[in-house]
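For reference, the structure is listed below as structure tokens.
What you see is the complex with one protein chain gone and the rest in place.
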Amino acid sequence: MDQPIQTDYLRWIVLLPLLGAATNGLLGAQLQKRFGKGLISTIAIAPVLGSFLLSVRALFDLVALQPEQRFLIDRLYTWITTGSLNVDVAFWIDPLSAVMILVVTGIGGLIHIYSIGYMHDDNSYWRFFTFLNLFTFAMLLLVTGDNLLLVFVGWEGVGLCSYALIGFWYQDHVNTTAGNKAFIVNRVGDFGFILGIFLIFWTLDHQGHGTVSFREIQKFASLLKNQEIWGGGVATLATLFLFVGATGKSAQIPLYVWLPDAMQGPTPVSALIHAATMVTAGVYMIARLHFLYSMAPLTLEVVAVIGVATALFAATIALTQNDIKRVLAYSTISQLGYMFLGAGVAAYGAAIFHLMTHAFFKACLFLGSGSVIHAMGGEQDMGKMGGLRSAMPYTFWTFAISVLAIAGTPLTGGFFSKDEILWQAFSSAHGSPLLWSLGVVGAGLTAFYMFRQLFLVFFGNSRADHHTQEHLHESPKVMTVPLVILAIGSIAAGWIGLPEVFGGSQFAEWLEPVFGKPHEMAASEGPELLLMICSVAVAAVGFFIAYLMYYRGALAPERFSSLAGGALYRLFYNKYYVDEIYQAIFVRGTLLLARTGAWIDQHIIDFIVDGSAKTTAYISWFNGLFDNYVIDGIVNALANITFWAGGKFRKVQTGNINSYLYVILGAVVLAIIVRLRYSS
Amino acid sequence: MTDNVLSWMTFFPVAGMVVVLLLPHDRHSLIRWVSALATLPPLLLAIWLYANFDRTSSGLQFVEKAPWIPTYNIQYFIGVDGISISMVLLTALLSFLCIFASWGIDKGVKGYFALFLLLDTGMMGVFVALDFFLFYIFWEVMLLPMYFLIGIWGGPRREYAAIKFFLYTLFGSVLMLLAILALYFASEPHTFDMTQLIAQSGKYGTSALAMWPFDRWGWGFQHVVWMALFIGFAIKIPAFPFHTWLPDAHVEAPTAISVILAGVLLKMGTYGILRINYPMLPAATADLAYYFLGALGTWNIIYGALCAMAQKDLKKLVAYSSVSHMGYVMLGMASFTPQGINGAVLQMFNHGTITGMLFLLVGVIYDRAHHRDIDGFGGLAAIMPVYTGVTAVAFFASMGLPGLSGFISEVLVLLGAWQKYVILSILGASGVILIAGYLLWTIQRVYLGPVNEKYKSLPEINGRELFTLVPLGIIVIILGVYPHAILDLLRSSLDQLNQIVIPHLS
Amino acid sequence: MDLGNLESLKFFYPEIVLSGTILLLILFDLFIRNKRWLGLMAFLGCILSLVTTFQLYGMSPGWLFHHMIILDNFSLFFKVVSLLAALLVVWMSLGCREIREIHQGEYYTILLTSALGMFFMASSSNLLMAYLSLELVSITSYILTGFLPHNRRSTEAALKYLIYGGVASGTMIYGMSWIFGMTGSLDYARISEALFQGQTNHLALFMAFIFILAGFGYKIVFVPFHMWSPDVYQGAPTPITAFLSVGSNAAGTAILMRFFFPAVSRLGEGGDWLFISGVEWPHFLLMVSMVTMTLGNLCALNQQNLKRLLAYSGIAHAGYILMGLVVLNNDGLKAMLFYIVVYLIMNLGAFLVVVIVANETGKEEIGDYRGLAWRGAAIPAVCMAIFLFSLTGLPPLAGFVGKFFLFAAVIKQGFYLLAVVGIINSVISLYYYAGVVKTMFLDFPEPTDPQVTMTANTSALLGVLSTLTVLFGIYWGPLVHSLH
Amino acid sequence: MAIGLTHYLVIGAILFSLGLYSVLTRRNAISILMGVELILNSSNINYVAFSHFSSGNVEGQVYAIFVIMLAAAEAAVGLAIVLAIFQIFHTIDVEAAETLKE
Partner (left out) sequence: MDIATALFYLVAIITVGSAAVVAFSRNIIYSAFSLMGTFAGVAGIYVFLGADFVAAVQLLIYVGGILVLILFAVMLTHRITDVEITNRAAGRIPALLAIGIFIFLLVQTIRETSWAKAKEILYAPTTARIGDLFLENYLLPFELASLVLLAALIGAVVLSRKELRE
């Protein structure tokens, strides 16, 4: 690999949003009071747009280079140097991170703009934009950081912002609890992530190349190959550790539980963080470390299995949810599962491709749902919606397009990316027909629940109360324009990654310097087409059932829900009771441990400490007792004398000279006897 | 003055104390300002020291040496190296800030500030002393002011807390005294000079003592002395199971004293181990570090975090979080890797600033609401947004959030520990989850949620309080972004320290 | 140097000055109305005697009065200690209300006589002299203890002290008679000679020592000869308690060392003393030392009366001082001497505060010290804290340095057990000392508690003692140097 | 059997023990003092006997004379105290005179 080209503007891509966050964070309250909300949003949006423009510049710079040299770096300073550990604060852009920064700044920018409208009535406007900017900064740090530790900073940073934004309306207990849950579950993931970093660093360090920088790791990756720890390959274990981090951040089994609750945050937050950017960090990380993952087939298998399992699992839950955002949340989890499926079959390009298209349509969906909620005065229950089509045309159309995209309707973005993944799942060296078929089932479910949502929300008659109906309105321009752009993106984004059958993917080509050549499967055009048709057909079935059930009403949903005595439905509806199980085992378990610890502290350790003090006191008391009573007591009792000492004098047994003398005589005799015994 | 800069730093507060004692006792604000003026020069000198410290040298700098009691080879010998410079900085800074945090003391003002200044000298002295005897003197000098400061100006159970602190610490320090004497007589010629004692470290035997139970454990002179010193220091750290004085002392002590206690005094334990156990008894250190520093440190992390989680009193929670955080220091020290040991000392510094902030913040709320019951608040964020913002910084720093100082040191510690003790490192890292758990839970209960009507009119944090907090906050952020501000100071000396011990590791 | 009676006189100035003062006191008592002048006279006499003592310092050792007493730096040291004790106690008495109400002429006379007795205790080199000097100190002590007229506790204490002392000294001379019988001599040097030559019966020797220890031990106050001290300390006038606690302790130590080192041991190579075989002094003293300090400290824990508490603490300190004797070498000796000086200063200081408080309140219970610091007596309270913490052995106070040397000597000889017991005792002792400090500072006074003020006289003395306590904690080089 | 040193010493020992016995058992201060006198006498017998048999000079006798003198002094002081006690307590039972206690 050639030496990267040092630039000096990449830092601004990352730092501009931080600047915005700092300004608003420190001065926002004052500024908002004095100059109004306009200034706040300007301060917040300008840096993001600036970052976007710089990202575009970076993209062009990259394009201008030879594919092998598409590599920009901006090294600021040395962050930590201790022993063999050397960590720089450096940002780098290669084709992969270029995609990511464009997504983050582009879609993020749109969501910023959308928020102007959505958050307009909130008093903590400045605080919202502060966190949004801070989040953008952290996310950019995550995708441009040139080493694992720096990425970890972003990794935790986005977690923090996610926490802050989920609990944005902190006066409500539910929101803050959701925030806590997100943070803590993410911490569990981060725990794995950091251990992965340690393992990689030390394994390389033992070979004399301790490093956490991606390029260096890639350079020395081969050294990890034959290293073993605990009976397994280091690469496998390290990637597994890192994958734990990914499951946390990207809401995969078993750490997905926080994401549905995270919907408590403002909708733009859900769009930005919990759909488009943060949750994809895990996918990005795997793609970034693809060279390691490729060395660890076992991990890949785990990733693929977890991915597809999550995809199905979340999809089944999504079938039954009534909250508009929760459906989207589970759908996000499910779609992320697809991305991991892609990554798990070593189709990193496909995973990233899906990541990108998903960012568009899912952001669009969330923002659309936000628009709906906005219009419905905060109502999120789909059971109380319906017929919004006419009242909110922009919202409806953009939403519909996105639904088409996510359902994998041919020629939309989602179609191309999802099919790429499914195709790879079938055909890649790591793939298998089983993975593919599960993926296809998931696609069918996706189509069903997305159309269910579409129908429930926008078609039919309104089920909302009178008051809400009267206030129905389309959202302002500032909100609809981003929707439109995103909707266009949902369609268009797919066209840069056409399948081999249709002429090959530009996107894959673009990522080629990063991931290397995709598998040479060109010879099998037939199967690819066939599989594509299969999945489309399954999706169509999903659509059709939804159509029958929720549009035509020809099929009562109850018929499905009462399958297997309703148990299945209840299982789905209650999210497999996973939350309850976690609560019982982990939360309560920890609290129990905590109370036990505190109890031990107070009652056992302090008891011992106080006890030793008490023992001393007791001994001293006994000593005094001995002095006062025992000696005199022996004297008096044996002598059997009458205790009489004249009426007017207190009878006290202490300070008695005779007994003092007894002690001495006793001691002297004792000493002599002891001496006798020893000398004889 | 530059020749005696350390002496000036150490004894300036005592001079201030004398002035305070001479002032009439009802001139409260005069006494406060004099105290502030007495702690300012050490801070300025500390900054000067920071600027002029030769970061490439592993040796002692700014050394002052004079015979004191020649018959016993006792010297007035002070100086700093990489291990102590950061602690000196921390002490100077926190002492200065705590004067302002003590502004609200209105009972026995004169006595309070006089004792505080004496305490300041004691603390500074411990960190600069290079003669073992001098070290011990300073070590004990801290004890009395602390006893009174807790005992007179403390909370309702102050007497119990003060005497508990006193007895615990004294027990530890007398053990230390025995160890000091043992080392003194083991050296030839008999000396208290730490550098000499270190130079002779190879001489102290390690073969098993023919004395039960040491023979069964294979413990030699080094081990026994090591253990005596360790217990003395472990009480200060405080390491499990010697930690129970800490929650009581912290809860009862006035705010500024809690800050000093957590910010500076706890560091003395780990500092002492690094300064004394490591270089003087390297073989024993190599043998025992795993059990008594590594494993115990890890236990501290988890146990402290669990205990913190169960607390209902905000200050007690912070106190237990100290127990937990000091566990990282122990774990890092025990690793004998550059990362671990640098991380440990950095963690000492960071814990000083972060916990300092936390206690100050608890003090702010206690001054207003007159209680610290975690469940008794709620929604403070809406009432006191600035205060909450500062609190958030402190809490997240305590959580080890990247970008803030705590992260760097914790990562370094865990990274360093990984190489030696993978399992301990994993366990230690899992502590991060627990810490996040209780801190977030606390934030939620105290600051978030619906506004508690009772506290609707609490005043926002005032300028003086901010003045004590902001410098610490800035340091916390700077060190998160640029840890080399401190790491550079430590590196050479700590690497050299490692080199002393590593050859003894089997 | 072995001088006869007349030649000895010129090395006898301190005693002569002191005796002269005593006679003058008796004389002037008849004429002078304002008895305070007598106190000042006694004070001046002490100073004069002190000056003459210092002039003798550094002389080559020698015997005076036909081998009756020995003149060396050791005895001079104890003379200085006794004089200092007397001096400070006279000073203290001048500021003590209790004393102002009694016959001051006789009081100072007897006090100085007692000090003179201590001189001889420290310098006697003859069993007879030892007995005589001990009796002189004892009898004067009985008188001083019972000096308060019609005071129940004082008189009762005197009776107890007398009976106790009588039995102890009787036992002692019985033991001495055996020594005399075994060696045929009363002179220490000849006793030593005879013991090292002859085939001595170890058991008889041991028993004789035990008997003799009864006499010495009750002066030093070690277990089991300690039981009089709490009663006597509590009952005696406070300055006398102070005097007994330091003077009698020091003199007892002196006579013990005087007897054991020259009489039954020899200086071996390297500064270690060799004892007659079959006499296991180190072990015996080790036990006594440990038991003494432990018992003293444990009993002190429960005390409510401050004088009584200080009595028990005095027992504990006797135990500490004995630590220096256990090691039986010059290190230990020096440590002991140092500790005695330091103990003198800090203990007198503590009693001085008792006097100051009793002057105003007439009470000595610890409860009466409640919130002392907030009752206008911040300075005495602070000083008391200094003295008590010094007694605990906390740096940078003199008591720490003293204990430091003792522990150093003990550890150097490998008596780790003793050191550990000593250390644990220090921690225990902290508990009750800190309890007093707690009462003074951490408790707050009731409105009914009287204010406490000091006179210029007592505050000057207090200043001297507390300054010395701190000073010797920081810079004790000269003091140590003077012990060599 | 010729009268030798041992005879005198045994008499001394018996007197000593009797003195101790008085001291141990008597409650009357004067009686205790009498016990003390017995002890003193017993050691005096020892001194004089040793002076006669062991040292061959009069040192022991001198010692005995001093003991007698001091015994007188002690008795004077002791009885003065006893009288003082009697004035205050109207008894000289040592058990009664116990104001001093823990």
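Per-chain residue numbering starts at 1, and chain names A, B, C and D are given in the order in which the chains are listed.
In this section, a contact is a pair of C-beta atoms (placed from the backbone, for glycine too) under 8 Å apart; a residue touches a chain by one contact, two chains touch by 3 or more.
These numbers come from a predicted model, not from an experiment.
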| item | value |
| --- | --- |
| Where the missing chain makes contact, among the chains that are shown | A, C, D |
| Where the missing chain touches subunit C, by residue | 5, 19, 26, 64-69, 101, 103, 106, 109-110, 113, 116, 120, 126, 128-129, 132-133, 135-136, 139-140, 142-143, 146-147, 149-150, 155, 158, 178, 181-184, 194, 198-201, 203-204, 207 |
| For subunit D, the residues touching the chain missing from this view | 2-3, 5-11, 13-22, 24-28, 30-31, 33-35, 37-38, 41, 44-45, 48-56, 58-59, 61-62, 64-66, 68-77, 79-84, 86-87, 92-93, 95 |
| For subunit A, the residues touching the chain missing from this view | 634-636, 638-639, 641, 658, 662, 665-666, 669, 672-673 |
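Keep this in mind: only the chains that are shown with their structure count from here on.
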| item | value |
| --- | --- |
| Selected interface, B-C versus C-D, where C-beta contact pairs are more numerous | C-D |
| Centre-to-centre distance between subunit C and subunit B (centres being mean Cα positions), rounded to whole Å | 43 |
| Rounded Å distance between subunit B and subunit D, as computed from the means of their C-alpha atoms | 65 |
| Subunit B residues counted as touching two or more neighbouring chains | 167 |
| Touching two or more other chains - residues of subunit D | 20, 23, 32, 89, 94, 98, 100, 102 |
| Contact footprint of subunit A on subunit B as seen in their complex | 164, 167-168, 241, 243-244, 247, 303, 306-311, 337-339, 342-343, 379, 381-382, 385, 389, 396, 401-403, 407-408, 411-412, 414-415, 418-419, 425-426, 429-430, 432-434, 436-438, 440-441, 444, 447-451, 481-484, 487, 491, 495 |
| Residues of subunit C defined as touching subunit B within the complex | 378, 385, 389, 392, 394-396, 400, 404, 407-408, 411-412, 416, 419-420, 423, 426-427, 430-431, 434, 438, 441-442, 475-477, 480-481 |
| Of subunit A, residues touching subunit C in the complex | 613, 616-617, 619-621, 623-624, 627, 655, 657, 660-661, 663-664, 666-668, 671-672, 675-676, 678-679 |
